[in-house]
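Omission of a single protein chain aside, the complex is shown with its protein chains in their original locations.
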Amino acid sequence: MFSSGIDAVVPMLCVTLAALAVMGAEAFRARGEQLPLGGLGVVGLVGAAISAVLLWNRNAVSFGVVVADNFGLFVTLVLLLVALLTIMFSSTVVRRDGLPAGEYYALVLFATAGMIMMATANDLLVVFIALEILSIAVYVLTGIRRDDSRAIEAAFKYFLLGAFSSAFFLYGIAFTYGLAGSTRLDRVGTYMAAQSMSGNPLILVALGLLLVGFAFKISAVPFHMWTPDAYEGAPAVVTGFMSTGVKAAAFAAFARVFLSVFEPFSGEWAPLVWLLAAATMILGTVVGVAQSNLKRMLAYSSIAHGGYLLVGLVAANQVGKAAILFYLLAYAVTNLAAFGVIALLGTREAANDELRDYAGLWHTRPALAALMTVCLLSLGGLPPTAGFIGKWYIFSAAVSAGYYGLAVIGVLTSVVSVFFYLRVVVMMYMTDRPAAIAPPPVSAVAMAALVASIAAIIALGILPTPVLDFAAQSIATIF
Amino acid sequence: MLLTLSWLVPLLGALVLLCVGNRDGRRDALVRWLSLAVTLATFAVTLVIWARFDAASPEFQFVERHAWIPAFGIDYFIGIDGISLLLVVLTAFLSPIALLSSWGSIERKVKEFSIFMLALEAAMIGVFVSLDLFLFYVFWDAMLVPMYFLIGIWGYDQRIYAAVKFMLYTMAGSVLMLVAILGLAYLHSAATGTYSFDLLKLYTLDIAPQTQMWFFLAFTVAFAIKVPLFPFHTWLPDAHVQAPTAGSVILAGVLLKMGTYGLLRFSFPLFPEAAAYFAPGLALLAVIGIVYGALVAMVQPDMKKLVAYSSVSHLGFVVLGICAMNMQGVQGALYQMLAHGVSTGGLFLLVGMLSDRRHTRLISEFGGLKAVMPRLTAAFMIITLASIGLPGLNGFVGEFLIMLGAFRWDPRFVVVAGLGVILSAVYMLWMFQRVYYGPVTHEENAALPDLRPREWAAVVPLCAVAVVMGVFPTLFLKPMEASVNAVVQRVQVAQTLRAERP
Partner (left out) sequence: MDGWLGVIIMIALGVGFAAVMIGLSLLLGPHNPTPEKLAPYECGMPAVGSARERHSVKFYLVAMIFLLFDIEVAFLYPWAVALRDLGWAGFVQLVTFFLILSVGYVYVWRKGVLDWGPAARAGRHAARRAA
């Protein structure tokens, strides 16, 4: 069982070590001393990224339960990018809001380690452990502003519903174990392949419970209720982190479990996921229209984007699987940058995340307004941005799998979503603020992160080929 | 390389402008001259293309093809034929004029305005030269963004409503086209094993009639919204009226042509059977649009709105010509597209000049301007007559050819369309009379300045082109002939071939 080396867990290990180092440094920090804890985290993330690149094409397996195949590594790299950008944005926010730096960075890194574990797990129990590692860290991050009642409420809701969904998931694992006698994905897969004709109702129970567990984590409608509250209450940087990282990790595990293990039963779950996808896209956009708080609006938008990802999952063809990966990357960079802008505009006293706070931003902070516009256009799927290519990819997967209905729902909801993204643009560019607030200065690091994300968004929108090939390759190794 | 330059030059110009520091508008003059120079350079490039264009060949020329996203068979594939050539030239011709017109009226955020104008020009030219459906869609959607900002930031009172409406209407149409494009690529992969968005390859695709119907509708709704065909026209009066003058000129002059261009380039040749099925219905909508647009234009108190509705009417003619799908009809439609671009662009320009001076566009606020500003009156006269379709000016040739073509196809449409011609004379001349003739009814109007040199520079080319197009139509008809013939042949052959099929 412990025959193989530890190669596959090295990226995770790097991140964990960085987190431990941050904790240690925080423990021995003299009172009032400022330590470059974020930099420490960055070192770990870069180390993890290097090791992930070195593991490419090697299909390393550690302990039989963690596989560093190209699919997992692609997601790992996306997650590392998410964590890196988060830390870069955080440098400003942590100092401004007086957040406990050591705890904050350590939690971000632990959550990242959990996410990477989730993306590379090859055993249902490991998926569960990873889910808990990342969830607990994220619950705490949600409520890290202890003096903010909204944040506490958000954290508590998130915790309760998260625990609830974990129970579903665990129950699903139990059923799967009862059926297949193992939680290892390959063995469960072998069992399922043999059972595909038997029509054993218990398989459907296991399938349904796992589906619900995952649907909670990716906030698919109707399991999305926690999302708007949690996203609105958490500090904007954390919202950006969890709306991209958690979603990417959960989707990776979702895709791995459903597209490999339960592939023989796709006839059973595809209609269900079809419904989930349609409901998610529609509700996410339609309710998003009515929001006046930007974070809440983007929360609904991220629900809708989960729906688009589900479309790729339903299509489940070669294109669809690669499309999920590309979309995850495009969405992660875009959404994170958007929340980064929100975070940078807040002050310690006021979050400045109401729509009306953005009035006339063009005059006071033209650069931030322009960057935000690019993010919103990318979220809306307008060329030439990463979001456009992502949607193109997803919908072409749907069309080539014959799901014209989903594709039409998808494109129509993206028009609706453009409506509410435009509301922000209207506020920033076309509404004059009676008394302009003085937005806080933006640190060079955070600005660099923003500019890098925008550059990535546009680069992915114009020359997506390398990344598309990369995504297609990473899919080719498994499934 | 030359064709790439035609859209790359304005885009690079926009990027250069982005780097010009212009805090507090200190370098507005520099920005204005720079952007004008860029558009003039673009115009020069397109003129070179026109000069080197081989009119005898129906093939696509100046073709460039580079693999872009090979996994999906997406190429950077551009080229022009007689249909797109003159539309590209028109775009490049109107852009400097639109920029010139904004020199007096756009005073804040000049740099951003110029950037958006240049980006818009790049996207518009890109739409006309793309031969890869993916590339086409990218330009088609990318064009919305600068136009949205132009209307929303520099427009008049209701600008936000108009901008959002414009954006959502157009997007709603275009995303359905997106699904159809993806469907086409999928059909191509089902037939040949590889994805392709190459227009020329897709032309040869044999699509089942039932599928054709759906795809044709998806494409055509996108284009019909853009044209705008009755009843999809409701965004147009808002957008035109609220846009700044430069935006209106581009919107009327070029953007509307994209809809009809799309019908001619994509809807009809890609889905000939469905086209044959839907053509009478489309023509009916077009004819309704002709009469409806004219009637509504007649009662408008606002000059800009009047011109906007006249566009609905005129574009109806274009669609009618395309639906006829014979040589005269299509050539006339294409000619009318160019003529409408020049004359309606000119009308918006001149109305914009009046509105800059008086800050109102209501017809009742004017009167007797002939004595106050004779030069502007003369220019307005030429453009008005051109728009009506007076022989010897540009509007006549197109309308005449369209009527001829439509008559050969189905005379009933021509009867109603003829009514539109008469009505257009009524509303245009009536407006002209109320604004320019009679006594000066408002004191403010008595001392309005006549055309300034800068405005001369914008107006004279338009009037000159209007006359040239009226007197030497062959100059413009010749290059389009071979290509139009090719399209008509393609559609007709496909229709007859498939009609014989059991």
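Order of writing sets the chain letters: A and B. Residues in each chain are counted from 1.
The working rule: contacts are C-beta pairs under 8 Å (C-beta built on N, C-alpha and C of every residue); 3 or more make two chains touch, one makes a residue touch a chain.
As the structure is a computational prediction, the values presented were derived from the model and not from experiment.
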Missing chain: touched chains present in the view: A
Listed residues A:L20, A:L125 or A:I152, member touching the removed chain: A:L20
Residues in chain A touching the chain absent from view: 2, 16, 20, 23-24, 26-28, 31-32
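In this section, only the chains that are shown with their structure count from here on.
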Inter-centroid spacing, chain B versus chain A (mean Cα positions, whole Å): 43
Residues of chain A that touch chain B when the two form their complex: 377, 382-384, 388, 392, 395-396, 399-400, 404, 407-408, 411-412, 414-415, 418-419, 422, 425-426, 429-431, 464-465, 468-469, 472
In the complex with chain A, residue positions of chain B that touch it: 68-72, 134, 137-139, 141-142, 144-145, 148-149, 152-153, 159-160, 163-164, 167-168, 171-172, 175-176, 178-179, 182-183, 185-186, 189, 195
